[in-house]
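A single protein chain has been removed from this complex, and every other one stays in its place.
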Amino acid sequence: MTDEEIRSTVLRLLSDIAPEADLASIKPNVNIRDQLDIDSMDFLNFVIAVDKELHVDIPERDYPKLATLDACMAYLAERLKAAGRARPTD
Amino acid sequence: MKRMTYREAVRSALREALQNDPRVFIMGEDVGRYGGYYAVTHGLLEEFGPERVRDTPLSEAAYVGAGIGAAVNGMRPIVEVTTINFSLLALDQILNSAATIRYMSGGQINIPLVVRMATGAGRQLAAQHSHSLEGWYAHIPGISVLTPATVADGRGLLLAALNEPDPVFIFEHATLYPLEGEVDEDAGPAKIGEATVRRTGNHVTLVTYGGSLGKTMEAAGQLADEGIEAEVIDLRSLRPLDTATILASVEKTHRAVVVDEAWRTGSFAAEVGAQIMEGGFDLLDWPVQRVCSAEVPMPYAKHMEDAALPQASTIVQVVKEMFQ
Amino acid sequence: MAEFRMPILGADMKAGKLVAWRKQPGDQVHRGDIIADVETDKAVIEVEAFVDGVLERTLVEPGETVPVGTILAIIRLEGEPALAEMPAGPPVEAGAPTVAPHPTVPVQPPVRLRVPEAGGVRISPLARNLAAKLGVDLATVTGTGPGGRIQQRDIEQASAAMARRASAAPSEEVADRQMRMRQAIAAAMARSHRDIPHFHLFTTIDMSRALAWLAKENETRSVADRLLYAILLIKAVACALREVPELNAVWEDDRVSLKPDIHVGVAIVLREGGLVAPALHLTDRQGLGDLMRDFRDVVQRARAGSLRSSELSDPTITITNLGELGVEAVFGLIYPPQVALVGFGKIVERPWSVDGQIVSRPLVTATLAADHRALDGFRGSVFLATIDRLLQEPDKL
Partner (left out) sequence: MTTEHASLRRPERDHALALLGEMLRIRRFEDKAAELYQAGKIRGFLHLYDGEEAVAVGAMQSIAADDSIVSTYREHGHALVRGLPLDCLMAEMYGKANGCSRGRGGSMHFFDASRRFYGGHGIVGSGLPFAVGLAMADKLRDEKHVTACLFGDGAVAEGIFHESLNLAALWKLPVLFLCENNLYAMGTGIERALSETDIALKARSYAIPAEAVDGMDVLAVEASARRAADAVRQGKGPVFLEARTYRFRGHSMADPQLYRGKEEVAEWMKRDPITNFEERLRDWGFLSDSDVRDMEGSISAEIDAAVAFAEAGPWEPVEDLTRYVTSR
C-alpha cells in the first residue's frame, strides 16, 4: 500500500465515524480527536476499523502516536512496512 | 494443449472435417496445388485428393453459387473465397441465394454452407486488396458471421460452423495467420453467438472483433499503466451479436468505445453503438465512442496506411478524452 | 564487397529459414543465379543473387531461421581483393524503407450538434438518473464534462456536499428532530430543577489500580473486545447500588419506590447536538465484556437514531459525562423520575499522598447529585465511598 492509499483509507474510516466532518479540510498536524469531536468510544471504533481493514492491531499504549493525521499515517506506514506490506509511494 | 499458428489451427479444423465427414469438400482459388493463398490448405490436396480439395478458376460468383447448390443437395462444402475483396464478385449469390432461399422456399430448403475468407488491411496491399466489410455481411439476416481473433477460435469457430444447418461466413484477418497460440486439440466446436471478455476492468468497455483485438489489448495495457482499467470484449460473432455481454459490461463501466477497422460511416461499430444506446442509455456517463478507419480508400505507403487504420494509440487517446 | 541478405519474399514475411546453399565459397556468382533456397510460411523458394562476383564466405548455416535482412553471405565483386577478415558487427536489418515519422491523424471528430447555450442542461443519462435518486438539484451542479456536460462524478460530489451541509446545518426534518429533543430535555430539566431538592457530593478516586488492571486485561483481548475504562466506572456504580439500594429508585406519587433491577443509564452526546441516556440493562449482573458490547451497541444506535423508547425510560440511575467533556467535575441535574445522577470528570495525573509520600496518580472526581426526598447525604457518601473501594479491586468487578 502506498502512502496515498493509507491516507485515503484512514480518511474513509474517520468519515465513517464522523460523517458530517469535512475531511477535506482536516489539518494533518492538529489533534484529530479535537478537530472531529471524537470521544473515546469513537476512537475505539476507529482502532477496531483499522484492525479490520489494514490488519494492524494498535495496542492502547500506542494511542498517543495516532494523535494527528500525519502521526497516524507515519505510524501505520511503519507498522505496514514492518509487516512487509507497504510500498514506497510510486 | 499444443502451440500452433492461427493458419495451422484453421488447417487442423479443415483436416478434422474432411476426415470425419465424407460430405465435406474444400473449394477455392489455389487451395490445392498452390497450397492456399495464405497457405492455410497447404498439404490437404496431397492428403485428401483433388476431388475433395478442389482448385477453382477465378470465377467467384460461379464457385460460391456452386457451393450453395452442392450444400442444398446433400454435401457439406467449405468454400474459400481467398479474400473479402474478391467476395464482392459473389455478393449476389451470397445475399440473394445463400441468405434468402430458406426463407423464400417457406422453410423447405436449408443451406449448410461454410464460406471462409481473409479480410482486413495492414500489409500495404493498397485500396483494392485491403477491405474490411464484415459489417456488410453482418447486415444480412439468414447467415451467421464469425470473426475468430485468436488461434483457438480459428479452430473452434470453424468446427462450430460445420454443425450449423444454415450458411456461416468466417472472416480471418490476414495479419492473424502467423499468430501463435495454444490450442486444445480435443476441445470440440466453440459456441457461436457468445462474446468473450478478454480482459476485465471497471473504468471503460472496449468492444472489438477479429484483427483489431490485438491493438485493443495493447491499448488496454497502456491505459492500465495510467490507472484506467479497460474491459476488452471480443465479439467473436457479429451475427448473432451477444448484446447482453456488452450491456453487462457497460453497466459496470458506464463508458464504451467500439474499435472496428471498417470505415466509420455505416460500420458495424455504428450498429454496436446504437444497440448500447438503445439497451443501455441510462447507464451511459459518456457518449459511445467509435475508433474506425479514416474514410479513404486504403493508401499503399506504410505511413499513410498506418494513419488511416485505427491504432492502439488512437484508442488510448479516445479513452483518455473520456476521463478529462 | 556485397552483402547477400535474407530476402523479403512476401507481404508479411518477418523471418526465413535458410534451407540450403546452392553456391559454395569460391564459386562464381552471376546476377540471376540461384544462390540459396529459403523456406517461408508457404514453402521453399529459390533465391537469386543480384550481383556478379565470387561467393567469399557464408555466415549462416542451413537450417537456421533468421530475420529478414540478416547478412547470409559476402560476395566479392569482380576486381576486388579477397577479404582479409570478416566484417564484424551484427546482421543489419534490411534497408527497411525510411518511414517518415507519422503523427497519428486526429480522430475524425463526430459531427456534434451545437448545443443551445442558454437553457438546456447538458447532462449524461447516468448522471440524470443518479441526480433523481439522490435528490440533487441539477441547477446547483456545474458539469466538468466537455461543454460543461454534467457527469456521474459531478452528481456524486454534489450529493456528498449536500450530505455535509445537511449534517452540518441539518435539513428541516433533522433540525425539527433536534428542536423536539431540546424541548424534551428542557421540560425534564425544568421539572427536575423545580421539583427535586438536589444535594451534591463529590469525592476523588485514585484510578491507578483500575487503569493498570485494564491495560493488562486489554492485552489479553482482541481489538474488537477491548474495554474502555468507562465500563469499570459503570460496573462500579452498578455494584455500589447493591449496597446502597435507595439510589436505585424512582420518585413517583410523592414517594420513593425502590427498583428491583439495576439498569444504569448512560448519557450519550449526539453528533448533531443533543443528549440521550439509554439504559444498559441488568448492569450489575453483566460481565465487563458483555457490558462493553452492550455499551458500544447502545452508543451506535443512539447516534443512528434507532434507540427503542423503552431503553430511554428503563434507567434506574444515570451516569453522565464519563470523562469525555474534558472537565474535572460535573454537577448535573437528575433525570426525573430517577433519584440520583452520578458524574465522572476526566482522569487527571496529580500529586497524591500514599503512606505519607507524595506520588503522582491518575485521579478522577466522582460526583453525586441526589434527591433529598429519597435519601440523605450520609447514604450518598457511603455510595461514593463504595464506588471508590470497588475501583481499588478492579479484578472483582
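Some observations on this one:
Residue numbering begins at 1 within each chain, and the chains themselves are lettered A, B and C in the order written.
Just so we're on the same page, a residue touches a chain if its C-beta (ideal position, glycine included) is under 8 Å from a C-beta of that chain, and two chains touch if they have at least 3 such contacts.
Just so it is clear, the structure is predicted and the values come from calculations on it, not from any experiment.
Taking the complete complex into account, the chain left out of view touches B, C.
Of the candidate positions B:Gly35, B:Gly181 or B:Pro287, contact with the hidden chain is made by B:Gly35.
If you put the hidden chain back, the residue from B:Asn85, B:Thr147 or B:Ser249 that touches it is B:Asn85.
Considering B:Met75, B:Ala127, B:Ala224 or B:Met277, the position touching the chain not shown turns out to be B:Ala127 (whole complex). The omitted chain makes contact with subunit C at the following residues, 5, 7-11, 13, 31-32, 40, 42-45, 47-48, 50, 68-69, 94-97, 99-100, 102-103, 105. Residue-level contact of subunit B with the missing chain is found at 29-30, 33-35, 37, 55-62, 85-86, 88-89, 123-129, 294-297, 299-304, 307-308.
FYI, only the chains that are shown with their structure count from here on.
When every chain is reduced to the mean of its C-alpha atoms, the one closest to the centre of the whole protein set is C. Per-chain Cα centroids separate subunit A from subunit B by 54 Å.
Remark: subunit A and subunit C have CA centroids separated by 9 Å (rounded to whole angstrom). The residues of subunit C never reach two or more other chains; the list is empty. Shared interface positions of subunit A, i.e. residues touching 2 or more other chains, are not present. Looking at the complex, you find that subunit C touches subunit B at residues 11-12, 14, 41-43, 97, 99-100, 102, 104-105, 107-108, 110, 124-127, 129, 144-146, 151-152. Taken in their complex, subunit A has these residues touching subunit C: 18-20, 22, 37, 39-41, 44-45, 47-48, 51-52, 57-61. Subunit C meets subunit A in the complex at residues 163-164, 167-168, 215, 218-219, 222-224, 226, 228, 230, 269, 271-272, 295-296, 299-300, 323-324.
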